[in-house]
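The complex is shown incomplete by one protein chain, all other protein chains being positioned as in the whole.
The block that comes next holds subunit A.
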Amino acid sequence: MTRSEDAVFLKLDDVKKSYDQKSLVVKGFDIAVEQGEFITLLGPSGSGKTTVLMMLAGFESVTSGTISIRGKSINKTAPYKRNIGMVFQNYALFPHMTVAENLAYPLSVRGMSKADQKARIAEYLKLVELDDFGHRYPGQLSGGQMQRVALARAMIFEPTLILMDEPLGALDKKLREQMQYEITRLHEKLGFTVIYVTHDQAEALSMSDRIAVFNDGVVQQCAPPAELYERPVNAFVAEFIGENNFVEGHVERIEGGRAVVSVKGGGQIVAEAAQGLEASGRCIVSIRPEKLFIHPTSHDHDNEIEATFVARIYVGDFIRYYFRLSDGSEIVVKVLNDLSAPEFGEGDQGRLQWLISDSIAFPHDGEMPDTTG
C-alpha cells in the first residue's frame, strides 16, 4: 500500500450492484474520499444514488467490487457493526421514545454509563439548538425539529462517516435553506465525513466539497462545485448542472485545445474543446445564459451569432430574453435588470456575444440533451 492510499478514508473500488442478477443499477462506482470531506451524490431519479448509500450502510449487499474504510474492506461487516451514522429521508425517529431516549439509544447500545449519556445528550441537544426538547415525543415536533433530532442522533455516537439520503426533501424551501446552513455548520465544527444524496442541485452546489454527478448508474463527473459548473466534462453534466444553451454545429478544426465550429444555422464560432472531441465531427456548444450578452455591450467578447428575438420575461432581479437561431433552436439570455437591459420588438434581429472561454464544444451523437429539465 502506498502512502497516498493511507490518507484515503473511504474508498469504493469498482462497486457494482444488481438487484435482479440481470441488469446493473450501479455500474462500477469508484471514489476515494478523504477524512472530513462532504461528498454529494447528485443525479436524476432512479440513477442509483440511494442504492450506493444502502451499500455503504450495509442494508444492501455489494454485487461486486469493494468498499473499504481506512484500507479495510467492510463488504462483509454487518450494518450494526459498521459504526456509520445515517439520516433517513423520513427522519425514522422512534415514535415511542422521547427525543432524549432517541438520542440515548445508540449510546446505551454501546454500553455508555447513564451519567455520561446524560451529559452527551445535553451537549448534542445544545448543538442542534433543541435544549429544552429532550422530554418531547417526535410526534410533538415540527418537521425541521425532527430533522435536527435525526441529525443529532446520527452524530451523537461520533461515527466517522454519516450518510444522508435526501434529508431535507420533506421540508419547505425556507426551512431547507436553514437546515442546509445547520448541516454545513455542524460538519465544519465536528469534522465528520458526509456522503449526501440530493435531487436539488442548488443544495449540492452550496454544501459540498465535491459532487459526484450520477446518471444511469455511472458517475459522469466527480469534482468540486465550481469546476462542475464551469468545466463540465460532458453534455449531460453541462445540461444537468444549472441552466445551459446548446448550439449544434460541425467541428472544422481543433487548434490549441480550441475548436472552430461552423454553426448549423450559419456562422462560425470558437469554443473550448471538451475531451473526446474530434475534428470534422458533429458537436454541440454549451453557453450559460448569464455568460451571453446582447449587442451593444461593454463586455469583452470574441464570439458572435445572429438571432431573432422571441420574448422577454421579467423575473425581478434579472430579465430573461428568448432568441431563436436560424436552425430553429432556442437560446436564453439572462441580463441583470439595470439600465442596460435592452428593449426588442418581436421578430427583431439581435447579436449575441460571448467569450470563447465561457463556451465548451462537446462531441455530439445526434441527440440534443433535454434542456427543458
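Keep in mind that, in the parts below, a contact is a pair of C-beta atoms (placed from the backbone, for glycine too) under 8 Å apart; a residue touches a chain by one contact, two chains touch by 3 or more; residues count from 1.
As a working rule, contacts and distances are computed from a predicted model.
J.: If you had to name the missing chain as UniProt does, which of "ABC transporter permease", "Fe-S cluster assembly protein SufD", "dihydrouracil dehydrogenase (NAD(+))" or "Radical SAM core domain-containing protein" would it be?
T.: Hidden chain, UniProt protein name: "ABC transporter permease".
J.: Taking the entire complex into account, which one of A:Gly43, A:Gly85 or A:Gly217 touches the absent chain?
T.: Checking each option in A:Gly43, A:Gly85 or A:Gly217, the one touching the absent chain turns out to be A:Gly85.
J.: Can you say which of A:Arg110, A:Lys126, A:Arg253 or A:His299 touches the chain missing from this structure?
T.: A:Arg110
J.: Over the whole complex, note the residues of subunit A touching the chain we left out.
T.: For subunit A, the residues touching the absent chain are 57-59, 79-86, 88, 90, 92-96, 105-106, 109-110, 137-140, 153-154, 157.
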